[in-house]
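One protein chain omitted, others in place.
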Amino acid sequence: MAGSTFGRHFTVTTWGESHGPALGAVIDGCPAGLPLSEEDIQPFLDRRKPGTSAVTTARREDDAVHILSGVFEGKTTGTPISLMINNTSQHSKDYGNIAVSYRPGHADYTYDRKYGFRDYRGGGRSSGRETAGRVAAGAIAMKILNQLGITINAYTRSIGDIEINDAAIDLAYARSSAICMPDPEAEKLALDYIAGCRAEKDSVGGCIECRMENAPAGIGEPVFDKLDAALGKALFSIGAVKAVEIGAGIKASKMRGSENNDALCMQDDQVAFKSNHAGGILGGISSGQPIIIRAYVKPTPSIYQPQDTITKEHQNTVLTIAGRHDPVIVPRAVVVVESMCALTLLDLMLSNIGARMDHLTRIYHS
Amino acid sequence: MAGSTFGRHFTVTTWGESHGPALGAVIDGCPAGLPLSEEDIQPFLDRRKPGTSAVTTARREDDAVHILSGVFEGKTTGTPISLMINNTSQHSKDYGNIAVSYRPGHADYTYDRKYGFRDYRGGGRSSGRETAGRVAAGAIAMKILNQLGITINAYTRSIGDIEINDAAIDLAYARSSAICMPDPEAEKLALDYIAGCRAEKDSVGGCIECRMENAPAGIGEPVFDKLDAALGKALFSIGAVKAVEIGAGIKASKMRGSENNDALCMQDDQVAFKSNHAGGILGGISSGQPIIIRAYVKPTPSIYQPQDTITKEHQNTVLTIAGRHDPVIVPRAVVVVESMCALTLLDLMLSNIGARMDHLTRIYHS
Amino acid sequence: MAGSTFGRHFTVTTWGESHGPALGAVIDGCPAGLPLSEEDIQPFLDRRKPGTSAVTTARREDDAVHILSGVFEGKTTGTPISLMINNTSQHSKDYGNIAVSYRPGHADYTYDRKYGFRDYRGGGRSSGRETAGRVAAGAIAMKILNQLGITINAYTRSIGDIEINDAAIDLAYARSSAICMPDPEAEKLALDYIAGCRAEKDSVGGCIECRMENAPAGIGEPVFDKLDAALGKALFSIGAVKAVEIGAGIKASKMRGSENNDALCMQDDQVAFKSNHAGGILGGISSGQPIIIRAYVKPTPSIYQPQDTITKEHQNTVLTIAGRHDPVIVPRAVVVVESMCALTLLDLMLSNIGARMDHLTRIYHS
Partner (left out) sequence: MAGSTFGRHFTVTTWGESHGPALGAVIDGCPAGLPLSEEDIQPFLDRRKPGTSAVTTARREDDAVHILSGVFEGKTTGTPISLMINNTSQHSKDYGNIAVSYRPGHADYTYDRKYGFRDYRGGGRSSGRETAGRVAAGAIAMKILNQLGITINAYTRSIGDIEINDAAIDLAYARSSAICMPDPEAEKLALDYIAGCRAEKDSVGGCIECRMENAPAGIGEPVFDKLDAALGKALFSIGAVKAVEIGAGIKASKMRGSENNDALCMQDDQVAFKSNHAGGILGGISSGQPIIIRAYVKPTPSIYQPQDTITKEHQNTVLTIAGRHDPVIVPRAVVVVESMCALTLLDLMLSNIGARMDHLTRIYHS
């Protein structure tokens, strides 16, 4: 496999590049009988669209999704769901200097080294636009998880050095925030900071945190396909992510064992934990606690300042990138993080249902 | 798949638990014609053995590896290589309180939730001992990479808050250090700190850094199987890893784009970069720069202090864990990190050789 | 995976059902640098279209293929190739009795049992129309194989009891034959026989033979992914195939060893074989001889005669199927067999290039 398929049970294969006629995703393994229409998917795509606020570009992408297969009389049939999004607003342009020079921080040079040449229009397959297919697929996974009582919410945890206050987290506020920040005070500082970066023709990164609540205990496979390993892969597969933390993350490496261990206790006749440094995962398997994961995103590599680089003919040059670019991609990546978490969790939940003889018997002897 | 197989081309399937008769690994997809004997593998296993120093336990594990298949007349045949390590020193013991109570920070509770019961002897499959199979397989991957001119070196970057000085890194020193630290000064402080933890019946975590040098550009698949995604999964699949960074990692999320972008330039007629914040990976594909990755390890969950927890019958209890446990597992995990990096890089190098028509033609038309 | 993806290296994921808006395939792992346009694919799709001859239905399907991604400036980029075919001629119809009754010989009953309900329009995903995606993908595999000097040709070997004479095989004739038969005399008899079946409102099956020539020796993996096992799976995955033979096939089971063994000999300084009962495969690995495989196809299950069956409410009923149906599907399946053989052979050729250290060295040290 050349890496365009994700998951083993609920598999998503994405296709398409920034400036082709369309892009999309094929989902195989979606359980039959799920009510589904474009209306379930479109809101997720709308969340990753560039908006009109100061922090995102003025580009307009319609991103209208079409279901081409796998749904009959309003329900999934169990066969592949093909989703397509036309690239309506990608007009042919002059890509002159990008075609011949390697943009620093982008995949231009590495694609050329891998394939011998590359589709230089808007980054081709390495464009962030590729995530539209993931988000469309993630919306379906999310609907299934929601039906099983599980919720997944991501939000901007930090922009540059500006971090939210955990006590101030308001998930509803984050959904209406132009930068998906759940803390209005931090949001204000971050917006100012981003405006400053934009004015200086520069860009900035940040951190996205994702909380999965009400996931059953027992999800994740021992050894290589641990839930944290699968989530780690999912988030690092998003371009621009340079670090991932689970639960206490790096802080855990500086704690004592007596401090980091989450003690178990009975609470109202339920199993409970006195803390959640583990981020809801022990030995790679979910514990029933909220699953907490963070992805750290680098600053947008496309900046308006002239940059030193080389041409594909190996000459030193100075490149100034035209076009429109977000000074920060963190807010648009929030729904991508949510989608990847949904795809990962559902995939491992499907993997898990064969883990016990009593499950097998329940399905085949009832 | 239930998660005991790693890789798609150079696949490793590990088996075995802490206190069974043996454990091992089966490697499928090892290229034919590689000179191989137990002597190539044993030194790697010896590096993860508990030693006799102050920082590791007094347990003795022989860890002698046996090649059971796939090698003929001193060379790999291209068929599966079965590696087995007998569990010689695991005497039957009284596991009484571990059998009935859940150890905080361990996978006891989650295994019970997943499977309905668990092998409680020494953690069973969730024991760190499972990594012996990975290290044995990793030694073979490493030999192949070395033959292609690639080196991989991991070392302890930090213990608790004590971090090495980058300017003082001495890889040869790290190999002889009881805690795999490449900076003698930091090592001394760390040894003292670990001794303090041990005296307080407590434990501590740290950070392992791994450098892959001389890897060719072009390795890694776009989208889901990016080199960083694959490495992220590989490292998070090691129990106790709670965070992973590539290159500048979290720091990248706080930099400006103008600062974080690695400018390209020509140097002695070779393509070069003026910095390596990317950690050698752009768009998920290797750039030819050194690949730098860090894994953050939580403190050993087994501590000698009494801890609050519950029994499997859901009664509150206080558990004191007997047996011998390292106050820090970071040094023993160093070779595991190296092994997982070797397995990941080789697997993606094998994946890459079908990426271009000219590769295909070179193999089939020559 | 729910079975819509074929191959591990050159992977094809098909989607779409008989009467949805479109159907298609996504190819991942196509080597970069292959010249490709719709013109390379369309002729293969045209070969599986229903024609106007006496043996095929009067339905008209345009089957115009669109490349939506993965090709730039006329060459494959190494990223996924998305192929789409609009279902232009599938007008909404009255599917009344098929919606409520199970057609004998079709998958109606088994889909209902698997999924709880089914898309009954023209068979939905179980329709032969699903093979359009395979053929489109197969055309790309075939172009690559042809560039490496390999040819694949399938033809109708028998219709009912009427079989071709091996001495009379004329591959060029088969391409122009309405029933893809390479022997004009057998073709005449078969056409008469089919006409008779049609007149009696009945249908008939037959056999498709496929010859792969000039494939390199060494293709196929030992044990489970033998070349014959992979080809067997590929052909049995075509609906209506009820038997597969390799080389001498069933006859081999009745021969003596002394007769069945293909003796090796030197011929013009080349390794040669005195016979080819093995069909070009020994121990699951190609020998360099022509690879010969046969698929036996059952008669079209849709016939115009009334048939006993049951309704989905479990009442006995008599069903008469309306619409237009071929009395024989063998000729249209010929290009599907060719396509599946091409996809299988190419996939295993890509798998094979990592089988030897010298291959690895040739790619990474040159």
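Think of it as A, B and C in the order they're written, each chain with its own count starting at 1.
Note that in this section contacts are C-beta pairs under 8 Å (C-beta built on N, C-alpha and C of every residue); 3 or more make two chains touch, one makes a residue touch a chain.
Keep in mind that this is a model prediction, so the values were computed, not measured.
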Selected residue (touches chain absent from view) among C:18, C:77, C:177 or C:351: C:351
Contact partner of the left-out chain, one of C:242, C:324 or C:365: C:242
Which of C:126, C:153 or C:339 contacts the chain that the document leaves out: C:126
Chain not shown: contacting residue from C:22, C:164, C:204 or C:363: C:204
Touch list for chain B against the chain that is not drawn: 1-5, 8-9, 11, 13-17, 20-24, 26, 28-30, 32-33, 66, 68-70, 72, 75, 77-82, 84, 114-119, 121, 124-125
Touch residues of chain C, complete complex, unshown partner: 1-6, 8, 14, 102, 104-107, 109-111, 113-116, 125-126, 130, 158, 160-161, 197, 200, 202-207, 217-226, 228-237, 239, 241-250, 252-266, 269, 271, 274, 277-279, 281-288, 296-303, 305, 307-310, 314-316, 351-352, 355-356, 358
Those residues of chain A which, in the complete complex, touch the missing chain: 8-10, 29, 31-34, 76, 78-79, 144, 147-149, 216, 222, 349-350, 353-366
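Here is the rule we use: only the chains that are shown with their structure count from here on.
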Rounded Å distance, chain A centre to chain C centre (Cα mean): 38
Chain centre separation (chain A, chain B; CA means) in Å: 26
Distance between the centres, which are taken as Cα means, of chain C and chain B, whole angstrom: 45
Where chain C touches two or more other chains at once, by residue number: 8-9, 29, 32-33, 78-79
